[in-house]
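Sharing a structure, written as structure tokens. Questions coming.
Every protein chain of the complex appears in place save one, which is left out.
Right after this comes chain A.
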């Protein structure tokens, strides 16, 4: 009896094992398919923009990257102004957003009373969900006029080399580049700097929610040990929390940077859309995404191809920025001896 039962049980187990193996394989393929889908769409998009931009790349060659001319009536196009505008607005955005997000995340994870944490962090998540066109409208209708009336005059007269009263300030005279960076004589709120500030506001929710989340993963016993040894909150944050979460924090920053690089509508509304290279942050400029958004609808022929080429350059710029982020992380890990 018992022998019979054992004999009957073996095939059942075998069948089950067989089925499980097959299901596992299927599941593995499914997962692989999902992952490959991302890769395929990325390569497909990059390939499509490269293919669409081939006319422009062949026609202008390397000069496409170095020329600041963008002249649809003569069909001459160069990518320097939009590429420069994209990088500079994103850099301004990070410059403002990183410290502010750090402060928000620290406050919420270390300092704030518990009853305040949930409402403030849900408010931040809501902020992340606002469509970018709303930020654009707000920037155009509210922020740009405010900036032109109250912030810009101060910047031009105390930091710029073309102040309204003609008296160049000490700062502008003695620190290189500052005067030119803030030199401006047009009474207009939309500029590279304004676009950067609005971008900063847009990416703060992303960066700060990532930071807050990872700060909360720091084991309490580490922090409490430090407090027990008499550390101040700042020392705990700087010496315990930050080193513990460094790579995730940098990841969050680059998530925000990725959004800033590709942001379209908000930038289009407030950057001023001028295809001219200027050292001044207070001058209007253009970004890759804003140029495409502005001109794609009516473009044809070589202009369309040049816009596709710009889209491909945005891929390249984003890729390079992410590579730098990876390298930074690896060096950090190396320094820590991991």
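We adopt the following convention: contacts are C-beta pairs under 8 Å (C-beta built on N, C-alpha and C of every residue); 3 or more make two chains touch, one makes a residue touch a chain; residues count from 1.
Rule of thumb we're sticking to: contacts and distances are computed from a predicted model.
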item	value
UniProt protein name of the chain not shown, from "Phosphate-binding protein PstS", "Pimeloyl-ACP methyl ester carboxylesterase", "OB-fold protein" or "Peptidoglycan glycosyltransferase"	"Phosphate-binding protein PstS"
Contact with the hidden chain (one of A:54, A:180 or A:274)	A:274
Listed residues A:124, A:140 or A:289, member touching the removed chain	A:140
Sole residue of A:53, A:163 or A:189 that reaches the chain not shown, by the stated touch rule	A:189
Interface residues of chain A (partner: the chain not displayed)	69-74, 133, 140-141, 144-145, 148, 185-190, 265, 268-269, 272-275, 284, 290, 293-295, 297-300, 303
